[in-house]
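For this depiction, one protein chain was excluded, whereas all remaining protein chains were kept in their positions.
Chains: A and B, in written order; residue numbering restarts at 1 for each.
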Amino acid sequence: MELKEIKCPHCGHVNPPGTQLCQSCGLMINEDYDKNKIKDVMRYDGSAVRSKVKSQSIFDKIWIFFTSIRNGVIIIALIAIAASIGTILPQQYFIPIGVDPETYYSDNYGTFGLIYYKFGFHNLYSSWWFVLLNAMLALSIIAASVDRGVPLYKSLKNQRAKKHPSFFKRQRITLNSETADSEDVNKIIDGLKSKRYKLTEEGPHLLFEKGRLSRWGPYINHTGLIIILIGSMLRFFPGMYIDEILYVPEGETVEVPTTDNKYYIKNEKFILDTYEKDSGSVFDKSLAMQGDLASNYQTNITFYENLSSDVVGSEPDLKEIDTDEIRVNHPFKFENYDIYQSSFDNSSMKSMTFKLVDKNDKQVGEEFTVDLKDPESTYEIDEQTNIELRAYAPDFQEIGERGELISQSPVARNPAFVFQVNNDSLTTPEISLLQIQNTDEITPNNEYKVKFVSMENQIATVLTLKKDLTMHLIAVGFIIFLIGVFIGSYINHRRIWINKENGLSLAAHTNKNYYGLKKELNSVLNENGFDFVNDKDEAEHDDRMKG
Amino acid sequence: MQHTFLQISNTSIFIAFILLLIALVPLALSIRSKHEERNSKIAVGIVIVAFILELVYFAFRWAATGHAPVSNLFEFIAMFSIMLIAGYLITYVYYKTKVFGLFAIPISLILLGYGSIFSTDVAPLIPALQSNWLFIHVTTVTLSYGILSMSAVAGFIYLLKIIPADEKSLRARMLEFLMWNIVVVFAFIISISVMRGIGYQNDFLYVDQTGNNAIAEYHLPSLINYNDAQAVNHLGDNQYEAADHFNLGISLPPIIKAHSLNTVVWSIILGTVLYGILRLGFRRRLYTVVKPLAKSADLNLMDDIGYRSVIIGYPLFALGGLFFAAIWAQEAWSRFWGWDPKETWAFITFMFYTIFLHLRLNIGYEGEKSAWLAVIGFLIILFNMIAINLIVAGLHSYA
């Protein structure tokens, strides 16, 4: 372990502990580095990657553990594997609303589903261990970046054009020509300058450099990632993120949750447009094969503020403050909230209309309509006749012990009615039980019959209430990440060192895309009568091919 | 008018398919014959014409429907297939490799063949899809897929060349396993096309996840079906009568698309049978049959292409597959990230290529290691596209 700074025997520059190549002249000053871990000594420009300490505190030990890229990769892999587990069964967010999760998972997926639930996998992405993995990822990103970025920055900022000959030999791309004359060499210099290289001169020592920004790409994208992780973390903080469902039947007004009873919203009208079938368009074939396909649906709303600050349950004092038409992709905004059109529900019924007919199937009096949410107790048919609603179940399940109608939910999905027909001509009233597509006479030999005429569906809009103060932070983080990734990937950092003391001595390095660097160099060299550059890797490759 | 557009579009892509098939001939010849340059020029010329026709398919389908043709599974796979050709052409322009096409083009064709199994009908957009972001997101992500796939092609060629024919090792077996997978996909395409051709269709009535009645169309005999499925015959309109279709009886809850899984199982069975026949016929491992095609490949070049396609494709994937997707999701569903299976697997793909780059750049995983990783990455992309769309029903699934 290095403690001491290293003084270069060639140029005298004092280097930080652990440096492999002298920051000034590039001489190899420290062979004692882990060659398995650092395969290309030029990756961080020969600078010390990890500052090691004599007495390692617990903080140092933790830090060093997280600077390892191998460990970082393992953390990334663990996160990816964990994420995949969450896709085996649907997460709790996606199961039907109002259903008890434990019942849902064990009913639908058996023992496997139950185990999945017990382990908390149904809420995997907010589980404590997933959060912990991401925290470790954050630490890994920071530690690895700081430990490499700072020395790299110092090294590139202070680099000199003059390099020791061993540095030249060490590079992958080299070219030597002792017979080159200065005129030709100058042409090369011009050629390189025309390729937008920036030139630094120290006498006969030249450094051509371009694209240094590319080296900062990873550090920029890592910064973006940290911002994203911070934004994601903030989601757990109260008030930062709200995601609620609003179920509003047409015509009704409901309270907007999480606003402390301050806001109410009314579903004035729900509009559903579907694509026309059989219109002669190109879509006919696919439309014919399915039910109605929605082309547009929207909710026309009125938005209210509750002026009364009375306790829960009391009547609100509503003042209208806005109206809007909420369509898919076009939310209604108030304060930090958005209300989105999510879907709709027309599975329950609003009302049913009946008529009374006599023995000859002739209608008696007027039709009557039963409001399935709030039915009347008596309906007037004509002056001599009325119909009493003896019993009603919105979602008929069975007949109870005492003959009562039992409903399995308060939602009008499968209504059943016990109607009693009272008519002046009848000695005893007639009673019958009506369900969907089925009538049972309770009193025998009825003269009159109640018949179903029509039904109106209850349309309810399903809106999503969203407040997300973290979204913009995460977006900014991701944009910075993208900038970093594009800079790091699409730009190449190229450097060419030339020593023109004895003819031409050239070495070149790039952080990636040697193919492109060679192409560029070779074109400049060839134009001026020089050979192609030597590529160490190619030489090895040729040897390998022969073997 | 729109009908004409649609016809032009369908014809274009069909001709493109044929042309790409034809292009393989001069491509193969250019590797072994004397007229190398001429043959490879002819081949690339044909590919370019095919690519232009594929662009015509795209443009005219757009004109016919009024929206970018990226809204159902067929259109998505077709897009991916076209981007593979684009990726190949870009690679060719930059590196002038010949061998590459012999592998990239068949993969594109197999994918297109696979995609055409699904409904090729045009359908109008539901409200959630009515957005410009549909086009932007899907185009960018398929382009990035096309580029990333080039690394898998390069990796595959690398492995074919470097793994000896008679080696008894894990890597040889893994390579042969890859060959088996390709045979299975082949068998799937052929069997479905045949079954469709003879009009085999058995319908089953079942109750889907939302509690509604639904009909599952089986184009292969039912081995796996939905819980309490009832065999029916379609009498027309919405009329069905009870019937007696073959059903082995394995039942699954409706969260899994049983009829898709059934197809997968059949593909594996038929594919394995076909594989067995091929092995018996050739009397050696299938990769050794294909291996000679990779003989003239330059390993360093393949390694370089493998790396560069990832370094170029990865930012594009982050941009299109994650960023644009999130913007669009926020607009359509009011949540930019919900960890649904498709998003999660895009995330996993992203993490995987992150690992690829870190292993390669920082830990020196080059050559063969990098080739294997590239192939695995492609398989993850395929898994996302195929398994998640078909087997797991949900908000984000196409089919």
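The rule we apply is simple: a residue touches a chain if its C-beta (ideal position, glycine included) is under 8 Å from a C-beta of that chain, and two chains touch if they have at least 3 such contacts.
By definition in this document, contacts and distances are computed from a predicted model.
Entry comment: the absent subunit's protein name, as recorded by UniProt, is "Thiol-disulfide oxidoreductase ResA", drawn from "Acyl-CoA dehydrogenase", "Phosphoserine phosphatase RsbU", "Maltose/maltodextrin transport system permease protein" or "Thiol-disulfide oxidoreductase ResA".
Seen in the complete assembly, the chain not on display touches A. In the complete complex, the hidden chain is touched by one of A:M28, A:M233, A:L469 or A:I483, namely A:M233. Residue A:D395 is the one among A:E305, A:E325, A:E367 or A:D395 that touches the chain not shown.
Interface note for the absent chain: among A:D310, A:E456 or A:E501, the touching residue is A:D310. For chain A, the residues touching the absent chain in the complete assembly are 16, 51, 53, 59-60, 62-63, 100, 126, 128, 131-132, 135, 138-139, 142-143, 146, 150, 233, 236-238, 254-255, 257, 261, 310-314, 373-375, 377, 391-392, 394-395, 400, 402, 404, 406-410.
The rule we apply is simple: only the chains that are shown with their structure count from here on.
With centres taken as mean Cα positions, chain B sits 24 Å from chain A. Listed in rising order, the residues of chain B touching chain A in the complex are 2-3, 5-6, 64-65, 119, 121-124, 126-128, 130-131, 210, 253, 255, 299-300, 304, 307-308, 311-312, 314-315, 318-319, 322-323, 326, 330-336, 338-341, 344-345, 347-348, 351-352, 354-355, 358-359, 361-364, 388, 392, 394-395.
Per the touch definition, chain A reaches chain B in the complex via residues 39-40, 43, 69-70, 72-73, 76-77, 79-80, 83-84, 86-87, 89-91, 93-94, 96, 108-109, 124-125, 243, 275, 281-283, 285-287, 289, 293-297, 327-329, 331, 338, 340-342, 464, 466, 471, 474, 478-479, 481-482, 485-486, 489-490, 512-513, 515, 537-538, 541, 544-545.
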